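Once you've had a glance at the structure underneath, I'll fire off some questions.
Every protein chain except one is present and positioned as in the full complex.
Each chain gets a letter, A and B, in the order it is written, and its residues are counted from 1.
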Amino acid sequence: MQRTLLTIITEASLERRLIADIKTHGAHGYTITEAQGEGSRGVRQPGFEKAGNIRIEIVCEASVATQIALWLKEHYYRDYAMILFSHEVEVLRPDKF
Amino acid sequence: MQRTLLTIITEASLERRLIADIKTHGAHGYTITEAQGEGSRGVRQPGFEKAGNIRIEIVCEASVATQIALWLKEHYYRDYAMILFSHEVEVLRPDKF
Partner (left out) sequence: MQRTLLTIITEASLERRLIADIKTHGAHGYTITEAQGEGSRGVRQPGFEKAGNIRIEIVCEASVATQIALWLKEHYYRDYAMILFSHEVEVLRPDKF
């Protein structure tokens, strides 16, 4: 079964809010790993930053990934360091998704 | 060189058993990261759960990924929270696989 794996890498302080957002948009699960890194930030703190980040993975239908991405764009892109990328995966336990 | 990246996200308590299973089925290596998350569980504990999970990645031939997936389905799906997904990757260090 083809599904979309959406990966969000962002600031650890957003964890609770993002989990709520993800559930609201219909994702049935998520996985969070702690991460560190550098990248460009939102407009309020331009330049590079190195700090505690989180890496959130969501396996979901493509339409759910799109909705989550649009929501994040509207609510977080301006003020937070956030990377989003997605690709197709073959889910091998289809009865659970 | 094309290979399959198989990702297993499951309960941390299974780590030792899964490592043994993976080796038995012909994988030459694996990577484990600690994770947290929520998702649907096995039939004995339905509903959502949030606890220490592990994320296991295995780069292997497609046939090995299939054999591992079948084994996990037979031995763990019923009783454990376990997500499996896979996709193709280009392995850039072919002499090591």
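The rule we apply is simple: a residue touches a chain if its C-beta (ideal position, glycine included) is under 8 Å from a C-beta of that chain, and two chains touch if they have at least 3 such contacts.
Keep in mind the model is a prediction, meaning the values are calculated, not measured.
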Quiz prompt | Hidden partner interface residues of chain B, rising order | solution = 3, 5, 19, 28-34, 59, 87-93, 96
Quiz prompt | Residues belonging to chain A that touch the chain removed from view | solution = 6-7, 9, 33-40, 53, 55, 69, 73, 77, 82-87
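Simple rule for what comes next: only the chains that are shown with their structure count from here on.
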Self-check item: chain A and chain B, separation of their C-alpha mean positions in angstrom
Solution: 21
